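Note that one protein chain is taken out, while the other chains of the complex remain in position.
This part shows chain A:
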Amino acid sequence: MMKLLNKRNIILILILLAVVFPFINQNQYYLHILTLAFIWTIAVYGLNLLAGFTGYLSLAHGGFFAIGAYGLGLLTVKGGLGFWLSFLLAPLITMAIGLVIGLFALRTKEHFFAIYTLCVGYIIYLVIDKWESLTEGVRGLIGIPAPEPIGPITFTTPIAQYYLTLVIFLLVVLIIYRIVHSLTGRTFIAIRNSEELALSLGISTKKNKLLSFVLSTFFAGLAGAMYAGFIRFIGPEIAYTTITFDLLTYMIVGGIGTLAGPIVGTFLILILSQNLQFLQDYRMLIFGPLLTLLIIFSPRGIVGFILLHYSNWKTKKRMTIPKDQVKEG
C-alpha cells in the first residue's frame, strides 16, 4: 500500500513539474530540448515494447521514425492534406509498412533479426535519400506546416507545442503502461522469456510477435510525425542508423524492459549531452566507457538497478519484521 502511494505520488509530482515547467523556466532553448526529449521518449517506448518486453531487438527503428516524419512531411507539403489528417495518417502508414516488413523480419530470430532489421533500416535511409522526385533527397523537405488550431487552441508558440507534445506523451505512457500490465503484455513477456514455452502454453507466438512489431513501428511513426510537425524541416539524416543507435542507447541506459527506462534514459542523456556540449565529439569518450560499465554492472540500466535494490531492501525488511513482532509479542 505504501509503495503504491509512493509511486503514485512520484508520478503526480513529475507530471506537475512538467506542467509548470514553462512558467518557472524562461529559457526557450530548454523548452525546445524538453519537447524534443518527449518526442524521442515516445520512439524509445516503441523500441522498448518490442526489444524490452518481447525480446526482439529491431535496428530498423530509426527508419520507421523517418517514415513517420516523411509521412507527415509529404502528406502536408506535397499532398496538400491538412496537418491533423496527415498526423493521423503518418503513423498508420508507418504501421502498414511495418506490418509488411515484420512478416519477413520475424522469420528470423536473435542476432539474425537484428542484422536483418539493420539492413531494412539502411534501405529505408537509401530510399529517402535517393528518391529525390518524392522526398527531395538531401535538400530535405521544407515548409511543413505547424498544427492547425483546434477550436480556440492554437499551436504556434513553443509553449503550446510543448503542451501538445506533453499531452500526447502522457497518453503514450498510459497506453504502454496498460499494454504491459495486461494479458497482452504478459503474452509478450512470455515470448521474450522462452518462445518454446510460450508456444507450448498455447500462445500464438507468430501473431503476438507481429503485433508487438507493428505496435513498435506505430510509436516510431508517431514520434517521427511529431518531430516533423515540431521542427518543420526534415532531411534524410533522420533516417541514419545513428538515430537507431541513439534510441537504443537511451533505452539501455534507462533500462531495457522497464516502464520508466525510456524516460530516464532519454532525459538523462539529452540533458547530459547538452551540458557536455563544450566537449564536442569527445563526449563519446565519456559516454562510451560509461555505457560499457553500465551494461556490465546493470544490464537493465538505471531503472533496473533501482528496482533490484528496492526489491532486495524490501525482502530484507520483510525478513526482519517477524523478529520485531516476536519481540513485541
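Everything that follows uses one rule, which is that a residue touches a chain if its C-beta (ideal position, glycine included) is under 8 Å from a C-beta of that chain, and two chains touch if they have at least 3 such contacts; residues count from 1.
Note that contacts and distances are computed from a predicted model.
Undergrad: Given the options "Sarcosine oxidase gamma subunit", "N-methylhydantoinase B/oxoprolinase/acetone carboxylase, alpha subunit", "Dihydroxyacetone kinase DhaK subunit" or "ABC transporter ATP-binding protein", say which is the protein name UniProt records for the missing chain.
TA: "ABC transporter ATP-binding protein"
Undergrad: From the list A:L211, A:V253 or A:I269, pick the residue that touches the absent chain.
TA: Residue touching the chain left out of view: A:L211.
Undergrad: Of the residues A:K109, A:R139, A:R186 or A:H309, which one touches the chain left out of the display?
TA: Checking each option in A:K109, A:R139, A:R186 or A:H309, the one touching the absent chain turns out to be A:R186.
Undergrad: Since one chain has been left out of the picture, which residues of chain A touch it in the full complex?
TA: Within chain A, the residues that touch the unshown chain are 175, 178-179, 182-187, 189-190, 193-194, 196-205, 211, 215, 311.
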